[in-house]
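Some notes on the structure that comes next.
Only one protein chain is missing from this complex, and each of the others stays in its spot.
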Amino acid sequence: MKRMLMSRRQVMASAVGIGAAAITRRSVAAQPFTPSAGLVEAARKEGKMIYYTASFTEVEQEVINAFNKRFPFVRVEMVRASGGQLITRVKTEAAAGKLVADVVDHSDRGLMKALEHLFQDYAPPNASDYLPSALVSPRLWPRLTPGWSIAYNTELVKNPPKTWMDLTKPEYAKGQIGQVIGPSGGTTWTRIMFERQVLAEDYWKRQAATKPALYPSGAPLSDALVRGEVSIAPLIYNAILPKKRDGAPVEIFFPPEGVPIVPYATGIPKTSANPNAARLFLDWSLSPEGQAFTIKDQGNLTSLKEPPFNPEGFDPKVAKVWVPDFKQFVELHDKWLEEWNTVYGYRQ
Amino acid sequence: MVVWLWSALLLAILTFLVIYPTGMLLLGTLTDSNPVTDGYQNMHLSLGNFATVLANPNVHAALGNSLLACTGGTVVAVVIGLAFAWIVVRTNTPWKGFIASAGMLPLFVPPLVAGVAWAILGSPKTGLINTMLARMGIEARVNLYSMAGIIFVFGMYYAPYVYMFTAAALRNMDPSLEEAAEISGAGPVRTLLTITFPLIAPAIISGMLLSFVVMLGIYGIPAVLGAPADIPVLTTYIFALTSWAPPRYSTAAAVAMILMVVTGILVVLQQKVLSGRSFTTVAGKAFRPRSLNLGPWRFLTLGLAFVYLIIVVVLPTLALLVAAFRKFLFIRDFASLFDGKQYGLMHFQRLFANPATVNSIINTMKVGVITALIGGVLAFAIGYTVNRTQAPARRAIDVIATAPVAIPGLVIGVAYLWAWIGLPGGFYGTIWILALAFVARFLPDTIKALSTSLMQIHRELEEAAWICGRGVLSTIVTIMLPLARPGVVAAMTLLFVLAIRELGSSLFLYSSSTMVMAVQLLGYYEGGNISVTAAFSLVQMVILGALIGVAHWLSRGAADGGVGRSG
């Protein structure tokens, strides 16, 4: 218990760091990305790259489209798989010496850290602009930093929740709330860590008492919310914002107790056949311009010390971002997930 | 000498396609490491992992659910499939050609699509059926997010398997066998129960077994309908195990082993039941098909057939259409369903804005054709060798070729990945690894489909050709192939359709340049956009429909029996 408290304090400290940065620099505009002519030429010669990602197909297709608007000569072939399958694929291919990926992009920094040896040394030109707390290895970079929000269907919910704690209220019981299962991947693991470390030690128990409907991942849950299968759901902001923009009957808010964020780990394998195209892609993604795109167009946050933007609806004065302590992120994983499964009655 | 070489060749091919990957899977079960990534030298074999899995109550729950869902689904499928076969082949029900073709449509529907369509229709909260019921002032609500829902959808969608086997058998049955019963004083029902069904029992059992085993391996339907109600079955459980972070492959492999054992028992049972029975009914003499004059009752059978078609074809298609063309699938009430402003082409635009969509379609066609050709030839070679020759080791060939029936696609994917990625040559990442995996995976289905038609051809017809001075090869070409042609065409078409829809084994074998439709579809589904998923589902159904139409047209000279072919 004592250790518990300690860790929570550490975590809060780093979270405040990111939040504060967000407040001070919210109006800074993104400078355009200007790669070296040599890199562009080399990438053009390669002409393509293979991109492994655990993010969602549609989200990443937009990223690729934006990248291709700047650099149309690099054809990006995407392989999308869920977190676990992507890791297995990378491991298996690497073991057989056939890892064909030029960029690997994953939400679970812990799993990626364990594969650090597969990746080459790489740092973007603006490396020093990134928060040290978001970095787990000099070879892996937080290309994407999504954050958690709560969304509800405006047609179905007359008295919407306002905080994380509201999700434990009996008035939202009997399957009105949808939840992504704990073991689905790094993003959800981050959120449930937040729930237990920041909100309340027994938050899971109280929330599970409302009998939420469980979904295997955030994407189907966001769709279920729009369709009205569930009325309220904690969701990664980038999974629901595009739907709201398209006119779906949903409202989204960042709860005041905190916004758990999930810095991705992205790197270039040593075996990359198109390292220059990969570099160009990552340099662009990690540049203020690339980050601005994921924030503005997709509703992500960023791990840049000085965010060029804040996503629509995110007010750093109201909601503080929270990033998990990496050591605990790795160490607590198995034990806590097992407990989460028990509390939520999820079979494993 | 030649036969020895031939047997050895077949065994070698089967070893490469079946034994080697299965061995890798077994290794995976008996260790808690991944033999490829962690290296063979670090592997410690033990039964511990397996024992833990066996004792896991969640495994018991998944196994129980699987058996329940598949048993229920098979019962429904057999009832529907048999009724359908009988109506189409043996009665004078009007429009039966159309009924027969339309009744095969569920075969072309990928399970994930079926699941999605029925979720849109039968969700307890937002299902279109419930919206409709509410509109009509009816209190009752349907809930397909349940075991009953899974059984219902399973039964509806896998009835064509039973139909295919039994319709062919019925068609190939000498009608005087039934007439003799009628003359003997038996009424139509008694004739059906004591003569017709027992005579086509091998076909019924084959169809039953096939549909049961196929259901056991289906992921899409229980994933969509079972997940909201927290009903795990073996496939969704295995999939979950492999997609958690970190994935639990050895647990998945162990669960798969359980699945293999269950299926293995079923296969052995089936052979026990069938052994000692010869049901060669195609005599040297051709006979006229016979159809029962149902009188006014034929409109009842027509009605029943239409109800079935509405349930498996019309309703889901409507659901997919609504989903694919509607901006959001939130339907406040019945009236808003007809609000024209809500509809448009945006989901299709989104779908085709992604270059991966078209690539996946092209790749799938390539894989389908390669699979159908290689698989058809290999299955014919094996089926002929096993059923028609005295070649050495033909029992072994038969057993090995049937083994993949017991391995669900998901696990085959892992097994083949482990087995083949280490082989020299740029095999991994090409379209061939997918095609070969499909060939191996569907070998039992193809052989079974072919054997039924091979078995039903009287030996004398073939012997007649030998006597006419033909060699074995020329006999096959001039006699067996033409006679078995409906079977061969049907088997290849079946293989093509199966390959196009196959999701489980593709998941682990595709690469960026060999992405196939099924995987792409799952990507869209997991990406959480039901509408784009529905749009892509429709595209796939149209493509499949067109292909089947072409296949049908190409084989129009062949006798009846092809998939999607009328009675």
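Chains: A and B, in written order; residue numbering restarts at 1 for each.
The rule is short, and it goes like this: a contact is a pair of C-beta atoms (placed from the backbone, for glycine too) under 8 Å apart; a residue touches a chain by one contact, two chains touch by 3 or more.
Basically, contacts and distances are computed from a predicted model.
Missing chain, UniProt protein name: "ABC transporter ATP-binding protein", from among "Lactate utilization protein C", "ABC transporter ATP-binding protein", "2-oxoglutarate ferredoxin oxidoreductase subunit beta" or "Fe-S cluster assembly protein SufB". Every visible chain touched by the undisplayed chain in the complete complex is listed here: B.
Note on the undisplayed chain: of the listed residues B:64, B:187, B:344 or B:549, the one touching it is B:187. The omitted chain makes contact with just one of the residues B:129, B:195 or B:419: B:195. Contact with the undisplayed chain is limited, among B:15, B:46 or B:176, to B:176.
If you put the missing chain back, the residues of chain B touching it would be 174, 176-177, 179-187, 190, 194-195, 198-199, 201, 277-281, 283, 285, 287, 293.
Quick note on the criterion: only the chains that are shown with their structure count from here on.
Note on chain placement: the centre of chain A and the centre of chain B lie 38 Å apart, centres being C-alpha means. Contacts from chain A toward chain B in the complex involve residues 50-51, 56-59, 61, 65, 77-85, 87-89, 91-96, 98, 100, 108, 111, 153, 155, 183-186, 189, 213-223, 226-229, 239, 243, 246-249, 345-348. Chain B makes touch with chain A in their complex at residues 34, 36-39, 58, 61-62, 123, 125-126, 227-228, 230, 232, 237, 240, 242-247, 249, 327-332, 346, 350, 353-354, 356, 417-418, 421-422, 428-429, 507-508, 510-513, 515, 523-530, 532.
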